[in-house]
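What you see is the complex with one protein chain gone and the rest in place.
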């Protein structure tokens, strides 16, 4: 688990990308992990072509949930909304998976869950339950 | 436990003494052992001197509860009511105690409990709890 | 019918440490009271010991290794139990026992769905645990309690079922009678109850341990059972409920683990199944029940059923000669209709005396009203003795019962 906290993770934790809320968001979702209280909110602006033009996240929580969410925001910019809706947890695993313990997987996937919820328009199941 | 069922016990069980109800009873009590459903009712007629003149019991249950109650009725006739109220479980032990298992003590003392209740005018605790 | 596989049972017996120990009188323990509670195989005991001595920790919120292991084992046990009765694991709620499961429905579903004009239908042979909660619910709501009658053999009388189902909002019925072993024909009753608009709760305390149960195929709305009657530890039971019903119900007990977000003035609740599990769960015993189910799966529930049928048939044969001497065996006496339960009285020997004498021979039977007082009253039995069979019982156990009855006849000078 200690090898999880690599430099780029700490960097995303301490300097989250696309952090904040979005004026004129077309889709927003928010959720918390009831087991730990971590929260994430995702605001998306999608253009007429169904492309995610802009994204912001906010929330509070551990390095895992916040860094994972931060990385996600960098990746979804420019994606089709329908592809965002279909994202699986492999994207999270690729981003932050090394060394993560199973207990912390829900932290890592909270941002993804919220992102998908925003895209789908309802609260998604935990991605790791799919 | 099998040595408990001596001839005189079976005799009291099959030919209970003072069985039935009493017209003109001055004190009556009834109770059941909630664990097994055995019931005993005791009717007493007490004269002005406070002496138990007549007693009847009725009920249904195992050989232990019925024989023990039957024997008790033979003993309380002629006793002072206040002494009946003070009876301890030793009287039951003397009557039927040999070979009885602890589980069955509540059966053996049901009659005594009801008798004392009739004498005291309220439901008594289990005599073995005193 | 599969014939009695004595060799398999001999192997099973060695899995149950209690059966290896003689009684204080040096007799072999002949345990014929599994309908009250079953014995436990070593694998179940080991599951408890391993939990407590290797990874005991509180679940769900723990970050560290043993907490993760405990959480996984606890939720895996839920999956195991869910698979066993063909439920979704979100539909499996841990309770203390069948009784609590039934009461949970009474409080959470009942108080919110039963009105003064409604009828609650149950039967005349219910265990108190599937009767008294409905009496209390009827009292609180003003609803009417109605009973499916039983005939003189203790079999449900279903001729007038359609009429009985009129206006019924809830049917609460046992899968198997604990006093007589009679099996309720759920496949016949449940569709009719649903057609009449009733929700169906089945008290499966004597069902799941003894019969293959598929809650989806039975199409019941709620199904309650207890771990301790199916080789599991005491203190753990299950409420199965259809997801949509459970989702719509308010929580029952409130506290830790069942919440989503708590503020001083308001709380939102967790997802199923945790919404109904307040406070620290009985972690060890849930894991123990998982081990019990795995043990039963290894035997196969078809085998369990067949084994009990065999034993019951053998017992009925062996007891028949005693009927001339005053033995009365209750129930339909047909192993097809009954699980491994045998209720009886012997001449004028009271059931408690019978049980006491059998105990001196190492034979454990239950005596009394079996928590079915109204049934006893109706049938005119002050009490019955009850022998009940399970996976570890053999013909030799039946023989010991018969010998014990002979001894009782002698003691009572029949």
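Should a chain be cited, it is by its letter among A, B and C, assigned in written order, with residues numbered from 1 in that chain.
Note that in this section contacts are C-beta pairs under 8 Å (C-beta built on N, C-alpha and C of every residue); 3 or more make two chains touch, one makes a residue touch a chain.
Note that the structure is a prediction, hence the values are computed from the model and not measured.
Shown chains touched by the hidden one, complex as a whole: A, B, C. When the whole complex is considered, the residue among C:39, C:80, C:174 or C:345 that touches the unshown chain is C:39. From the options C:9, C:131 or C:230, the residue with contact to the chain not on display is C:131. Set against the missing chain, the residues B:32, B:51 or B:85 yield one that touches it, B:32.
Although one chain is hidden here, its contacts on chain C can still be listed: residues 17-18, 21, 23-24, 29, 33, 36-37, 39-40, 44-45, 48-49, 52-58, 61-67, 96-100, 102-103, 106-107, 124, 127-133, 135-136, 145, 147, 226, 228, 233-237, 251, 253-259, 261-267, 278-285, 352, 355-356, 358-359, 363-368, 371, 373-374, 377.
Panel shows chain A; residues 1-2, 4-5, 10, 14, 35-38, 60-64, 101, 103-104, 107 of it touch the chain omitted from the view.
For chain B, the residues in touch with the chain missing from this view are 32, 34-36, 101-104.
We adopt the following convention: only the chains that are shown with their structure count from here on.
In terms of which chains touch, the assembly is arranged as an unbranched chain of neighbours. Here the CA centre of chain B is 37 Å from the CA centre of chain C. Centre to centre, using the average C-alpha position, chain A and chain B are separated by 77 Å.
Centres computed as Cα averages put chain A at a distance of 46 Å from chain C.
Counting partner chains per residue, chain C shows two or more touched chains at no residue at all.
For chain A, residues touching at least two other chains: there are none.
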